[in-house]
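Heads up, one of the protein chains got dropped from this complex, but the rest are sitting where they should.
We just call them A, B and C in the order they show up, numbering each chain from 1.
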Amino acid sequence: MNKESALRAYRTMRLIREFETQIAREFAAGTVPGMTHLYIGQEAVAVGVCHELGNDDFIASTHRGHGHCIAKGCDVGLMALELFRKEGGICKGKGGSMHIADVSKGMLGANAIVGGASPLAGGAALAIKLRGQANVAVAFAGDGAANQGTTLEEMNFAASLKLPLIFAIESNGYGEHTLADYAAPGDLTERAAAFGMAAEKVDGTDFFAVHAAMERAVKRAHSGKGPSSIECVATRWHGHFEGDPQLYRPKGEVDALRRNSDPLKKFRATATKKKLGTKKEFDAIDADVENEVTKAVEAALAAPQPDLSELLTDVYATY
Amino acid sequence: MNKESALRAYRTMRLIREFETQIAREFAAGTVPGMTHLYIGQEAVAVGVCHELGNDDFIASTHRGHGHCIAKGCDVGLMALELFRKEGGICKGKGGSMHIADVSKGMLGANAIVGGASPLAGGAALAIKLRGQANVAVAFAGDGAANQGTTLEEMNFAASLKLPLIFAIESNGYGEHTLADYAAPGDLTERAAAFGMAAEKVDGTDFFAVHAAMERAVKRAHSGKGPSSIECVATRWHGHFEGDPQLYRPKGEVDALRRNSDPLKKFRATATKKKLGTKKEFDAIDADVENEVTKAVEAALAAPQPDLSELLTDVYATY
Amino acid sequence: MAIKTFREAINEALREEMRRDDSVFLIGEDIAGGMGGHDGAPGSSGGMLGVTRGLYNEFGSDRVIDTPISESAIMGAAAGAALAGMRPVAELMFMDFFGVCFDQIYNQAAKFRYMFGGQSNTPMVVRGMVGAGFGSAAQHSQALWPIFTHVPGLKVALPSCPADAKGLLISAIRDEDPVIFLEHKVLYDTKGEVPDGEYATPFGIANVTREGEDVTIVAFGRMVLFANEVADRLAGEISVEVVDPRTTSPLDTEVIIESVECTGRLIVVDEANPMCNLASEVISVVATEAIGALKAAPIKLSAPHTPVPAAPNLEQAYIPSADEIEQAVRRVFAA
Partner (left out) sequence: MAIKTFREAINEALREEMRRDDSVFLIGEDIAGGMGGHDGAPGSSGGMLGVTRGLYNEFGSDRVIDTPISESAIMGAAAGAALAGMRPVAELMFMDFFGVCFDQIYNQAAKFRYMFGGQSNTPMVVRGMVGAGFGSAAQHSQALWPIFTHVPGLKVALPSCPADAKGLLISAIRDEDPVIFLEHKVLYDTKGEVPDGEYATPFGIANVTREGEDVTIVAFGRMVLFANEVADRLAGEISVEVVDPRTTSPLDTEVIIESVECTGRLIVVDEANPMCNLASEVISVVATEAIGALKAAPIKLSAPHTPVPAAPNLEQAYIPSADEIEQAVRRVFAA
C-alpha cells in the first residue's frame, strides 16, 4: 500500500471516530432522536474491509452502521442530517440511524434487524455474479448476528451458489448485554469454514490485517471461488446503545481497551514504522477531520425537520 | 441387545415397510387424499433412534413422518384412519399425513414446514432440562432441512443452553428433486460439530449403527453435556412424494438400492449372525405385520369421514 | 386469442418477460429441478406443479436458479438483487412458507424505498401458491393475502383467470415495487382465453366479470368463479354484478363503490380467514364512504376462523361455496 492510500485509510478511520464521538456528545445532550449504536473501537474493520471497494461493490450493514457508511464513502454532512432526522438527510430524515443508506455508493443500508443484512448482501452478490462483474458484496454481521438463522443459512446458500460474497463478522465480544461466549460455544470461523468456504480470523483492531484478509477474499470472489468469511476480533468501547449503563461489563474494561486496543493508535504506529505517514501528517488529518465533522453536526443541528408532506411519499415508485 | 429387543426392532422396521408399501398402493389407487411422502429405505433411522425411547422422550418429525410415528409407538390403525382422513383418526382426520401426531406418545407431530421440527424439539428438550428429567428430545431433519436457517440456528441455540437434544439428520441424498451435494457443499456432520456439539456420521441403513450412536448421544444428554448430532446416511426408494416421476434420478438407481441398501435385509443378516433372530422368526413377524397393516388399511378405507361439526372444534382450548 | 390453462398463462408470462428483458431471472426451489444430478436431470422438474417447466432448458442455470431450502436467503437474494438493478422473480412455492422468511419481504424489500428516502426501487416479484381445496392441509392451504395487503410497500396480485394471470404477472415483473403474486393452486388447471403476445394488466383496476343491477358481489381469486356461476344461475331472476378487484393492494375501491351505488346491495366473498380480511376491508370502505347507497346490510362470506382441515369433506365445508353465495344473494335481495 502506498502512502496516499494509507493516509486515506487513516483519514476514514479518524472520520468515523470523530463522527461517533460528536454524535455521542449530542446524544448525551438529548439532540439525537431515537436509538443510536456507535462504532467506536471497530474502525479498522469497516475501513479495512471497504478501503479498496468502489461504488459497484455492495455492502449490507447492521444497526451499528455509521462506520460502515463512512468507510463506503457516504457524506458525513448528509449522514449527520439523517441522524438528526432533518430535511436533506441522506434518507430525507425518514430512515434515521438504523436505516442510513446510500445506494449510489453501494451502501445498501444499516439494518435494524439482526441478521437482516446477510441475505440482502447475498442478493447483491448474485446480481454481480449474473452480470459477470469483477465486484463483491460484503455482509457485515456482529458476533451476535452470527447466531441468527438468516446469517447461517446465507453462509450455506452463498457457498452453494458460489456467490462473490464476503462475510465480515465483527466479534466485539457482546450481543447487546450478553457475552459472545455464552451465546455461541462454537468458534465462528470454524463454523463458517464448515459450510465449505474460506474462513479466517484476524485482529479487527489492525487495519492492515483486515485489509490483507480482504484482498485474499476479493481475489477468491473474483476468480469464481465463491464466498469467504473474515472474522474480525475488535472491541466495543461504548454501550450497546447510547445510554446503556453497562453493568454487565467489568469495571475498567473500557479504559483498558482505550489504552491497549485503539485501532487508530495501532494504525499510527504501524504506518509510521512502514513509512506510510508521519505524526505531523496524522495530526493534520485529525484537525481537518474534527473541523469537517463539527461543521456537519452544526449544520445538521440547525437544519429544519422534513416537510410534513414527506410522510406520504416514497412508499411506492408507482401506486 | 437381547433377542426380544432385536425382534421388536425388526418388527417395527417391518411395520414401517409394510405400512408405507400399502399406502403407496392405495395412493396409486387414488384413495389417499393430499400429498404423501413415504419413508421406505430409511426404516433403520427411525427405529434405531426411537428404539430405546419412552413416552416421556419427545420427537419432532418431518413431512416424511410415518416411519417416525410408528417407531415412536403410534397405533397403525389410528394412523391409517388419519392418512385417509377419516373419523377416529389419530388427529380426527384433521391433520393428515404431514401433521400426524400422538402427543401422549411423545410424538410432537410430522411437520409440513421443512426445518419446523428442530426448534420445537428444542422446546421439548428445554422442558426436560428444566424438570430435571432423564429424558431426551429428538429433532428429525432431512439433509435438505439441514440448510434451513431454523435448523442451523437451533444447533447453536441447543449448544448454548446445553439442551438434551439430539439432531437426527437423515441424509438420503435428495431434497425434493435437488441433490444434496448441490445444496450443501459442506459436510453436515462437520457443520454440526462446529457448533460445539458431539457429531457423528453413521450408516443409516444399519439399525445397529444408528442404535449405538443414539446410545452415546443419550448418555451425553443425560449427563448434562448438551446436544448431539447423528447424521444417518440412508436412501429414499420412492419419489419425493407419491406420483413423482423422478426424472432427476439415474435409471436403475432405485433397483440398485433395493438390492444393496435394504435396511431390513441388513438387519436380518446382522441379527442372524448375532443370534438375535432366525429366518423363521423374521418370516413369522413379516406375515403377522402384513396381516395387521392389511386390517388397518381395510378398516380405514371403510371408515366414515369426520362429522362436519368437527370443522369448528379444536381451534382453541377456550375462546 | 387461444384457450390456455392458468398454469400455461403464468409460464408464458415468465418466458416472454425473460426473453424481453435480460435482467429478469427466476430463483427458488426446484423451479428447474435435478440440479447436481446426472446429465439429463437439471431442468427435469420445472416446479413442483410444473409452472416453470421448460424455462431452465431455454434460459439456463443463470436465469433459472435452484437453491438450497433457504427461503430467507431466497427472498434476500431477490431483494438484494433488485436493489442492485436486477428484476428477480422469486418462487416461494407455497406462500404458507412466508413464516420463515417474512422479514426479508416486509421489513426489508417493502420498506427500502421509504426508509431510504426514495433512493431506491425494489423491482421484485414473489410468486407462490395459495388457497384451499387441494387437500394439502393446514400448512399448505392458506389464503394469507390479508397479511400481505396490510403491509405498506407491498403490492398484491390475486388473479382469478388465465388472462389475468398472464397480464398481472407481466405487470408485476415490470413494476418497480415488490409484488406478491398469488397463484391459487386449484386454478392451475382451469382454462380460459388468453390474448396472444405481450400485454400488461394494470394493478388497481377491478374487472367487472358480470354486469348487473340488483346485487353487487365483490369476490377475490377463486371466489370470482363461484360468484360468476351464481350470477349465471340467477340470470333473469336476480341481476348480479360481480367485481373482481384482481389486486388487493392497490385495491380499486372506486369501481366497488360505483357498483354498490347502482345496486345498493353488497356481498363480499373472501376465502381468507374472517378477521381483518379483505371482505372486512371492502365492507368497511363502503360503510365509511358510501353507506347511503346501501339498501340492506352487506353480507360477508369467508372461511371460518379455523385452520384448514385435512379431511376432504371438512375442507369443502371450510371454503365458501356457490350455494352459500346464492343463498346470500337471495337474502340480501329480499331484504
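We take it that a residue touches a chain if its C-beta (ideal position, glycine included) is under 8 Å from a C-beta of that chain, and two chains touch if they have at least 3 such contacts.
This structure is a prediction, so every number in the text was calculated from the model and none was measured.
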### Task
Report, in label order, the displayed chains that the undisplayed chain touches.
A, B, C
### Message
Among B:Leu15, B:Val32, B:Ala80 or B:Ala137, exactly one should touch the missing chain; which is it?
### Response
B:Ala137
### Message
In the whole complex, not just what's shown, which of B:Gly73, B:Pro119 or B:Pro185 touches the removed chain?
### Response
B:Pro119
## Note on the structure
Answer key for A:Gly93, A:Gly106 or A:Gly277 versus the chain not shown reads A:Gly93
#### Entry: Residues belonging to chain A that touch the chain removed from view
33-35, 85-86, 91, 93-99, 111-115, 144-145, 147-150, 175-184, 247-250, 305-306, 308, 310-312, 315
### Query
Touching the missing chain, which residues of chain B?
58, 60, 89-95, 99, 101-104, 108-109, 111-113, 116, 118-128, 130-131, 137, 149-150, 153-154, 156-158, 160-161, 313-319
## Note on the structure
In the full complex, chain C touches the hidden chain through residues 72, 96-107, 110-111, 114-115, 137-139, 146-147, 149-153, 249, 251, 272-273, 275-281, 283-289, 291-292, 294, 297-300, 304-307, 309-310
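Keep this in mind: only the chains that are shown with their structure count from here on.
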### Message
Using C-alpha centres only, name the chain that sits farthest from chain C.
### Response
A
### Task
Grab the C-alpha centre of each chain and report whichever is closest to the global C-alpha centre.
C
### Task
Averaging only over C-alpha atoms, locate the centres of chain A and chain B and give their separation in whole Å.
45
### chain A and chain C: spacing of chain centres that average the CA atoms, whole Å
39
### Summary
Separation of the C-alpha centres, chain B versus chain C, in whole Å, is 35
### Summary
So chain C residues touching two or more other chains come to 67-68, 70, 72-73
### Query
Which chain A residues touch at least two other chains?
149-150, 153, 156-157, 160
